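As you look at this complex, bear in mind that one protein chain is not there, while each of the others sits in place.
Here is chain A:
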Amino acid sequence: MIRKLLTIALSGTFAFSAHGADYDATTQAYIDQLTSMGLPAPKENQLVHIPPTMADLEAADIHPELKKVIRKGYDLFTNTQQLRGEYVFNNMNCSSCHLGEGRMPFSAPIWPAAVTLPGYRGKNGHVNNLEERIAGCFTYSMNGKPLEYGSDNMLALSAYHQWLATGVEMYPKQPVYGRGFPAPERPAELSYDNGQKLYEENCAICHSEDGSGLRVDNQTVFPATWGDMSNNWGAGIVRLFTAAGFIKNNMPLGQPNSLTDQEAWDIAFYMDSQERPQDPRYTGDIKETLEKFGPTFHKHSLYGQAREKDGEILGDHDNTGEKPFLKPDSIRPRTFD
């Protein structure tokens, strides 16, 4: 039986990219497994790709040096805390939000970035490559400083992303199945109180009532959902729809899609109404920051708004958490004029 399992794992060595309705048996089994977890089936014309696993890496016919680099990238992705104090200033690992080692659909699988970049990003208004995309998650989600472009660790981390995309064409024309954190439909009303109640019933056992999560032995077991050890106000997950999509499809851990759409949105509303480190793009004035980044980003978050519960203006502070600076110098415009 064990041997049989291994064979199944190895048969994914070459990644599949199927389209249309007739999937091969492996892809169909993959889709069936996901839909049995309550995740939606691929829509017509969506690209379905099964990223290779670490077991596939061991079996792959590539240079041993490259294997080493990809293994290092995997290690950095799943234990990003090894960069704590230099590049990471909160309790997150990359895999804290990108579940299943960055391979799970509906948990922002990371490989699509490798085949769609360089590309234009609305968030910073210029063309980004894979390294700059990774730098983005360091800057905001990790409340940190990006690895230097071209450095050993950046090479390893991007190699892991690219290797997961093995077999997918560059700039695919089809939309990617399960990309990002697709949000359930937004209900008419959102309730802070109901969100709080649901959070305490379903989430606090791991993330704690005050959102601080749990660390054991200097390692993160349960990441912080808000507060100094969480992502900052510039991170994608402070957008309500992103948080709702993340929660609906991934939480509570091991029980995706167990919450209703209304419940996922209420919890997202409650969670994203709590304080966290300042947005690195902060100009020193919340109104001004909101004017600059409201139209592209903060119109989806509660940043700069009065919290329903107590009228507290969210994000109106200079707190950068454990990070001894506000803005890493990676945040800069690029123009080709």
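Everything below uses one rule, namely that contacts are C-beta pairs under 8 Å (C-beta built on N, C-alpha and C of every residue); 3 or more make two chains touch, one makes a residue touch a chain; residues count from 1.
Definition applied: contacts and distances are computed from a predicted model.
Engineer: Assign the chain not included in the display its UniProt protein name, restricting the answer to "L-aspartate oxidase", "Cytochrome c4", "ABC-2 type transport system ATP-binding protein" or "Sulfate adenylyltransferase subunit 1".
Structural biologist: Missing chain, per its UniProt entry: "Cytochrome c4".
Engineer: Considering the whole complex, which of A:40, A:167, A:187 or A:252 touches the chain not shown?
Structural biologist: Checking each option in A:40, A:167, A:187 or A:252, the one touching the absent chain turns out to be A:252.
Engineer: Pick out which of A:143, A:158, A:196 or A:212 touches the chain that's been left out of the picture.
Structural biologist: Only one listed residue reaches the unshown chain, and that is A:212.
Engineer: For chain A, which residues lie in contact with the unshown chain of the complex?
Structural biologist: Chain A touches the missing chain through residues 1-3, 5-6, 9, 30, 33, 37, 53-55, 99-101, 103-104, 200-202, 204-206, 208-209, 212, 214, 216-217, 219, 221-222, 252-256.
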